[in-house]
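Some chains have been omitted; the remaining ones sit where they do in the full complex.
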């Protein structure tokens, strides 16, 4: 059940039986020679919607732009500054709290969001922690690919060549979601340099010339994407059920 | 050409021939008994993508959440505070300026965004105006339905029954975009009360019991939606061409 | 009754009979060759005080500086950034709410304030809308010249030559308010270029060399100013009465 495709009366009914919602969050940033700029938010959205279809969970609007300052040396990348993303997450959660939501699962597609979104949760909790007892609100962020089934599958499919950015798995998933937008590109070197850390966007580009980190996404294909999708949805269904029951 | 479905190399190429980009912006808020909560951003996205297909314009990520404080008394509505939305628009524009973009057309689906997004543009310009001459950046916001063809058509189709919120036209367009999510609902009264202004969300709900303002969206249908789509795309194509040439 | 010229005991008495207050708001920005830099706030203040004298409405402090980034290429212009003006309007309204005021009519002299002050109202309402029902506060902004009598009169006096910035009408009004500061200047061209939009301050100056938009303020005179004043006060009296009764 997608929030955007529901009426307010349908949401009112949903709230009779559940206080939980899933918010897909990703990024708009370069993903190497054959990865889509939207890979992270497309993947998070795709898996989230799969959970929505599987168990009727409510899926909120996809937060398409994340914390991507390190990709700004590659054309088309967009970042929210951490302070902006903290404000966005806070407003989304507080708006939904107004209606009675209490469990917020952010299904994430982008490593660069983790620190800032965690800080955003703490900014929300700081308000209630300073005010005293009584808030029922709980926020959690997980990677769509972080559950046991999906991470085992990615390991099995690509091993080390999955990599750290523009991974083989995330490109495969987006190819299955967007089959009309599969890109072909030579990878040179076949496996991109591994990361030993990076700082701002120019430092990043100096280290990772075509944008990839440690990956060979020429291995990606929509068939793998289908398998990853099914594994991820199963993982996330399980996780969301546990989270809202907690 | 959708930014999210492109690689960074494709964006680099695009920048060889154009400095313009379209950003769809809408809201996530109640749209009456048969309107989708995502109506405003779905419509803006749909028309924007039509422009992208028609003339190869680059379409940025849809800003799905707008300034919707006045709808918070209806379940599922989400708002960004004006200060947050100003920060978001600023970060998006500044990120894209980094790559060389200079013309930003925001195709909008939500009246409640106008003041805040205009203020966001002025916040961007204030920086360059305080710094002195030299910035080539220009931002513009228009309604997808605001061009001559589309507004004439909406008048012709619905006259006064089009209304001010949850309009017949915007519901028709979303029905054409999302045919699997057409909702049926009785409208009572058939035409919702007209607006003489409103303040916060509880004031809004007191005035407009089911969320609509002045509209009869039981008139909506996907066939109308198709006609509105074609008119709006033509309008926006013309407008974007003029804007980037300026 | 001017707030600045009252004691706190007098305000306490006023609150026994009314919950409404008028806040004049304008700008400090160039107004062409013969317009005063303070035109917008002087005019708003003058009309507001007229309303105060006519019906005993309480008139708050004039907000003399507005959102004027687009005028910064002309000497003497001062802007508040939108984020600053939003904070100012919020603090003023919240301070007065503390005393029991509930109806805030901003009588405005500057088009550039509209978006930002509207956003400021929404920032105030967002707090109450996120918190839940119960706030009685209502804010409204109108142009001193926007009522039926005054706009008809301006049309009649100047027709198209009234223009969009440094208008004949606003200069006339300020000449009637400040007869010792009437400036003489040749207008060249007689009617300034019309606006098709503008962006930052340097873009503005490129388009409008002497600062005027579409106006011929050499037509201005204090006698017209008197007529405009009387019409505007009548318009605003009517509007304020309706607003506080609502």
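As written, the chains take the letters A, B and C, and residue 1 is the first residue of each chain.
Please note the rule applied: a residue touches a chain if its C-beta (ideal position, glycine included) is under 8 Å from a C-beta of that chain, and two chains touch if they have at least 3 such contacts.
Worth saying up front: this structure is predicted, and the values here are computed from it rather than measured.
Counting all copies of the one sequence in the full complex of this file gives 6, of which 3 are shown in place.
The working rule: only the chains that are shown with their structure count from here on.
In a homomeric contact, the two copies may use the same or different surfaces; for chain A and chain B, over half of the interface residue numbers are shared, pointing to the same surface. Taking each chain's centre as the mean of its C-alpha atoms, chain A lies 47 Å from chain C.
Our note on geometry: chain B versus chain C, Cα centroid distance of 29 Å, whole angstroms.
Inter-chain spacing, taken between the CA centroids of chain A and chain B, is 25 Å.
Taken residue by residue, chain A touches two or more other chains at 95, 98, whereas all remaining positions touch fewer. Against chain A, in their complex, chain C makes its touches with residues 129-130, 132. By the touch criterion given at the top, residues 94-95, 98 of chain A touch chain C in their complex.
Residues of chain B touching chain C in their complex: 67, 69-70, 72-73, 79, 81-83, 86, 112, 114-116, 118-123, 125-126, 128-130, 132-135, 137-140, 197, 199-203.
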